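One chain of protein is taken out of this complex; the other chains stay put.
Let's turn to subunit A:
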Amino acid sequence: MESKMINHSVPTEYQSEQGKLNILGFWIFIAAEIILFATLFAVYGVLHTRTSDGPTGEEIFVIKDVVIQTMLLLTSSFTAGLVIHEMRRGNVRGLITWLIITLALGGGFLYMEINEFIHYVHAGAGIQTSAFTSSLLTLLGTHGAHVTLGIFWAIMVIIQLLQRGITPITASKVHIWGIYWHFLDVVWIFIFTFVYVGGLI
């Protein structure tokens, strides 16, 4: 617990010793998350042709909506980058503004995803229909649950930024949240490529 030394030559989030440990720890956590999603992808890869009496992917995917979802999430990743940029400039207001915009985009994504699920259920592709739908909805659902968590997490961070401004601690929280958000975006790109585009080819 060598803690308190503040090193001003590095970005704020790296200035406290604990902040540095947190960031490394979180990267390792992300490694574990990558394996978690890789496993879900593998499960989907094994089961996606096993549709039983239910519909296939081609029959239910609405590619236009998925493209919009992708745009929303990609843009939110870009704005999440601006969040860090504003933080490095020490601009709390800019930081919070971009954070809120990012969350709005994330919320839009979630809204579309919920609609997508409703559409699947109406199309006779509920989670209990077949191995294919079980694995599809679990993969999407796990990602969606992560996004939801990310949104609530960011709200907590925003409140703390309002209370305390940019300190080594709040900065490392923003930074870690940023890693998480970008990671979810990367996972989505894989989902888009392998599940939707791959499912239509």
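Note that in this section a contact is a pair of C-beta atoms (placed from the backbone, for glycine too) under 8 Å apart; a residue touches a chain by one contact, two chains touch by 3 or more; residues count from 1.
Everything that follows uses one rule, which is that contacts and distances are computed from a predicted model.
Colleague: What is the protein name, per UniProt, of the chain that does not appear here: "ABC transporter permease subunit", "Quinol oxidase subunit 1", "DMSO reductase anchor subunit" or "His-Xaa-Ser system radical SAM maturase HxsC"?
Modeller: So the chain that does not appear here would be "Quinol oxidase subunit 1", according to UniProt.
Colleague: Given the contact definition stated above, which residue among A:Phe61, A:Phe109 or A:Phe132 touches the chain not shown here?
Modeller: Counting the whole complex, the residue in contact with the absent chain is A:Phe132.
Colleague: Contact with the hidden chain only, please: which subunit A residues?
Modeller: Touching the chain left out of view, subunit A contributes residues 1-4, 20-22, 24-25, 28-29, 31-33, 35-36, 39-40, 43, 46-47, 50-54, 127-132, 134-135, 138, 152-153, 156-157, 159-160, 169.
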